[in-house]
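Below is one structure, written out as structure tokens; the observations come after it.
Let's look at subunit A:
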Amino acid sequence: MNILFYVAAAIAIVSSIAAITRSHAIHAILFLVVSFVSISLVFYTLGAPFIAALEVITYAGAIMVLFMFAIMLLNLGAHAVQRERQWQPRIVWAGSGLLSLILLAQLAWTFSFGKAQTGSLPVAPSQVGAALFGTYLLGVELASMLLLAGLAGAYYLGKRSGEPEHPKGGADGNGPA
Partner candidate 1 sequence: MATVPLSHALLLSAALFAIGLAGVITRRNMILVLLSAEIMLNAAGLAFVAAGSRWLAPDGQIMFLFILTTAAVEVSIGLALVLRQNHLAKSLDIDAAGSMKG
Partner candidate 2 sequence: MMLVWLIGIPLLGGVLAWAAARVHPRASQVLSIAALGIDLCLALWLRGSHVQALTQSGAWIAQVQWPWIPRMGISVHLAMDGLSLLLVVLTLFLGIMSVAVSSSDVRDRPGFFHLNVLWSISAMIAVFMALDLFLFYVAWELMLVPMYFIIALWGSENRIRAAVKFFVFTQASSLFLLIAILGLYFVHGNATGNYSFDYAALLHTALSHRAGVWLMLGFFLAFAVKLGVFPFHGWLPDAYGEAPLAGSILLAGVMAKTGAYGLIRFCLPLFPQASNSFSLAAMILGAAAIVYGALMALGQTDLKRLIAYTSVSHMGFVLLGIYVWGQLSLQGVVLQMISHGITAGALFMIAAGLEKRIGTRDITRYGGLWHVTPRLGGITLVFALALMGLPGLGTFVGEVLILLDTFRLSIPLAVIPIAGTVFAVVYSLWMVQRIFMGESAPRPHIADCRGRELLSLGIMAALIVWLGVYPKPFLDTSAPAVTELRQSAPEARPVITSPRELLARGLP
């Protein structure tokens, strides 16, 4: 079982690195999807099947699709790929890479003490559900309000300025949302 963990972890890391280094946006997103799927596999190995499923549904499914829409809307052509490449010269990667490695080394050093084991017993979705509507009831309500706010915000920002509240003609989104 923990072989699966390590394999999935490796895939996740590699695909994440690939995701941030692709100059072509679509490729980056696809790599990210692979990364999210492997992370959901990791969740599974850690004994959290419910979260693994959720991860695939929302992250890989919803959010990545949203990104896909955004990129499609912006119809980034070939020139975008070219521009991407000269937007981040090697030197910048070195700087940020170094910073991340330092951060990684520190965190690794701090985490290396614990002896505890994970995933000995899976945490059943029923337990999660009970806790969700038990102690965290308030949290859930807040999360829902957050989503509502996000919805309203996105709707408002998406509308181009100057457009009347109710478009006179048919609801054909004439031009990018």
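Things worth noting here:
Going forward, a residue touches a chain if its C-beta (ideal position, glycine included) is under 8 Å from a C-beta of that chain, and two chains touch if they have at least 3 such contacts; residues count from 1.
A quick word on the picks: all candidates are chains of the complex that A comes from, given by their letters.
Since this is a predicted model, take the numbers as computed values, not measurements.
The candidate list 1 or 2 contains one chain touching subunit A in this complex, and it is 1.
Per the touch definition, subunit A reaches candidate 1 in the complex via residues 1-2, 5-6, 9, 12-13, 16-17, 19-20, 25, 28-29, 32, 35-36, 39, 42-43, 45-48, 50-51, 54-55, 58-59, 62-63, 66-67, 69-71, 73-74, 76, 84, 87-88, 92-93, 95-97, 99-101, 103-104, 107-108, 111-123, 127-128, 130-132, 136, 139, 143, 146-147, 149-151, 153-154, 157-158, 160, 176-177.
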